[in-house]
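Note that this complex is displayed minus one protein chain, with the remaining chains in position.
By letter and in written order, the chains are A, B and C; residue numbering begins at 1 in each of them.
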């Protein structure tokens, strides 16, 4: 797809995903880590305005002088930022103003792309492409954030007014064997990638096996019923501390405590579907489950070594189902889409890693501490944002992402 | 005014006061102590639904089964309550649903009042009257809360699109002398009062004097410029601790730190008007200012003893000015309206106090700890909610109310 | 007793009370509100050094230059203070150095008193007398603080190695009637008092009655067994919030939750003695119990009006029993000693109150916010520190004092 088309489509997707919302939902921020829909809509525009229009457009007039601070997420190189936990307090600008901001930015960017006469056009195109991938990441966050915020409402409102699609029966789990040895990881070739996927380099693996699908809710329920949340020997110490302090007994959106489990979904409250992959577990839960199951979490390189042999297909944001789908067919490995998969790998720079120059270089490198890599994408990712070398990253205690469990074992 | 008229007017006022808002503003809750406008609109309806309709209306169908919990403020006798700090997360019910809820309640209550045939009509009328006074208290809170929430937005949006009225020059301060002796306090007579104004009883006062107007911003600025916020000897110990921990240097809504002071008002940011009464100070600030001025705060009984000789007139919510007005005329004592006046009196029961029976008895008595009494009403109070015996109460550190300073001295 | 004798005795008492301790106990500080024994020993010496020796002694050499800050409690007029929550981290100066500090101060003060030739001797004598009363207050705090700190040790070590004295059977409760009217309160006459007891002044009381003894553990247990800690309607709102947040189910030192109640005492863990007065309740518990018992807490003036007709005798720190004693005899009203009695009165200045000049004026006045008055003294008070006009004060949630419940009723 050509860049101009991609830009228009991604920008349209952001608005399309918001369509089911009420105006009142656009300011919701139920915790500091999540952002209101209106803020996502504005910040993704801010990205193009800041890195493209303000830098390269002739005589550019900023849409609003205060937006540079209000919608800066974390770019210290640009300047001050509105405090993250207070994004939900920005009732103004109202939604219609934010939509006007988007339109303003869209027109200017499209005009630059159409004209195609800027002496630094190549750099502009690079940044616009980066901006579309950035916006797709925020589309994912939009889904995870609005799910989290709506779930705090005792009315458990649905994001989607459509009926929830049915699932099917999960097939038995088998193992994908890998002999180990030196494998290449990271991005090679022409297409877009983030700086954190570079440089490609070899790593040395021991022989291992990956489960050929994700862990299901039914399997996870067996862990719960086997006192999984009461047995410290199954848990990492930091995880056990959180289990105790926060009295966790099930994944984030499970309700009912054993009597008629229900799950909050983007369709509202539904009976728990035991066949679907277990979602919204954090790294501690994933690790404890794996230990209980006499397995472990894969490293990000093990995942990539296996995934590189598979085409990038699966359940993405255009699947028509806002829940992770059941693996019914043998060939459906769920490696791509469905749920992000926790790995055991710390989010670290690859050998020789260089962050991009300037403020845009704050995108990835400065977050390489205390986080783990997740791989593969989820049912709220867009297919066109993903690659086998794509590295997502969250903190071990985070539960609000569409994150699941893939098991691994030594061989 | 007859009760039915009063009911209709008070109910209409709540909606009228909200008119300048955008839909996005209705969910704003910038701290646990404040509530979103939508919540105020719903809770005041809940009060009538719970204490009148559910109790007395035949075959009453609740508007929505979840509202009993969602919009219960603190009535343990009714049952569970949605957590106070999470009122701002209730994007649903949306505004139009809350307005429909109001209409539903209005129709049913008006019908009961019109019919006037219920065997317990007298009790119903009592509760409806209580409900209107309750709603007027929430109208005040609406103003204080939305001011606080909008002020957290760096755009400093105005509540009112009208131009801010001018002020005038404050007259010099003189003293209202009182000889002391036994005086009667509390509510006597026929009209409505809250249970905390009863029983009327005598108290013994020493000779004293009250300032004949409120302290102005100009006078308070002299305190600041005399290092008022840097001198512990002027402060109560608990107040000084907060000054240090929170780095207070001026009243809540003053900005600028000495260079061109500005003040956030319901008209947005304005240059500080030195002639107007200083507002949004807490009891520690009021006490420190008084000590600096070689005076003290009055007791609530001193205030009442003086006010009982004055007619209840002043600047209320219908004045057309959302800032406390300047005392220009000699006869304008500002005892009523303008700003609530901190007293030195702990909020305590009067001798022989009895809380009302049932859940409605949680209205006042259970809050008689750790709070101070404020007297007189403010520019966002309605005149018809006030009396000379009316006791408002807040915690000493609270700053978000329309609260000011009246000085007193021993004689 | 002459001042020199009083000084020597009070100073000796502080050391005597510490005798049962181990060296390791002298640094214990289990919460910010409590201070280690070593700190009490040093601070009471600091008081004499700062206000007497440094001010009046010729060529006085401070014992150690750092002590001015280390052992300053809260006197901003003197200067900076070591942070209160970190007093327990001062392993140095070691105990022997602190005892040397005491000796140094004692010698110098005694020398000044003996010489009796200072031109400002009268002022010196005043401050020395104040210092002895100050030290007696710290002796009380020593007991309450070390009890609190030792109780946090799962070994529940005893402060006193002596066997715990027996009690006896409590007599039935009757009422001491008072007709109300104008009564005089505050200190009159020649002897020592604190500034907060002045000026004496008349107050107007309604008719009332006081219980003629304190509430017993057995009576309080009936409140617990009647679900006292589970019924919000019995509690002030601020109190109920704490009950819920901290899961209170009994007074501070009660253990066992209903099966074989035990109580931690200065003799270690003992079976709960139902006949003794209930101790270590806070104002919320006292108020809730009173409401349950269809009574209320007295005001400080009601207490003083009744107590002024009784001689100051009761169970004090020299009684040989470190638990509040049982009221067995009719004439034993427990008004003095035994336990401090919560009143409903906010700790406020009397009409015309003037704090003392200078830093020593920080003693009382700056604490007149958010606290309640307690009256009467306890079994760890010294008799010679008490008066009928003596006003002790603590925050409503405080439980670590030797505080109990006296009921009152309107008549």
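Throughout what follows, a residue touches a chain if its C-beta (ideal position, glycine included) is under 8 Å from a C-beta of that chain, and two chains touch if they have at least 3 such contacts.
Computed from a predicted structure; not experimentally measured.
Asker: Sort by label and list the shown chains the missing chain touches.
Answerer: Taken over the complete structure, the missing chain's partners among displayed chains are A, C.
Asker: For a quick check of understanding: of A:203, A:293 or A:339, which residue touches the chain that isn't displayed?
Answerer: Spelled out, the listed residue whose C-beta touches the missing chain is A:203.
Asker: Based on the whole complex, identify which of C:53, C:90, C:214 or C:293 touches the chain you can't see.
Answerer: C:90
Asker: At which residues does subunit A meet the chain that is not included here?
Answerer: 74, 76-77, 182, 201-204, 206, 232-233, 235-240, 283-284, 287, 344, 346, 348, 351-352, 362, 366-370, 396, 410
Asker: Using the touch rule from the top, list residues of subunit C that touch the missing partner.
Answerer: Residue positions of subunit C that touch the missing chain: 22-28, 30, 38, 66, 69-70, 82, 86, 88-95, 149-150, 152-155, 157.
Assume only the chains that are shown with their structure count from here on.
Asker: If you take the mean of the Cα atoms for each chain, which one ends up farthest from subunit B?
Answerer: Chain A.
Asker: Could you state the distance in Å from the CA-based centre of subunit A to that of subunit B?
Answerer: 46
Asker: If you average the CA atoms of subunit A and of subunit C, how many Å lie between those two points?
Answerer: 59
Asker: I'd like to verify one number: the distance from the centre of subunit B to the centre of subunit C, where each centre is the average of its C-alpha atoms, in whole angstrom.
Answerer: Each chain's C-alpha centroid was found; their separation is 38 Å.
Asker: Out of subunit C, which residues touch more than one other chain, so two or more?
Answerer: Where subunit C is concerned, no single residue meets two or more other chains.
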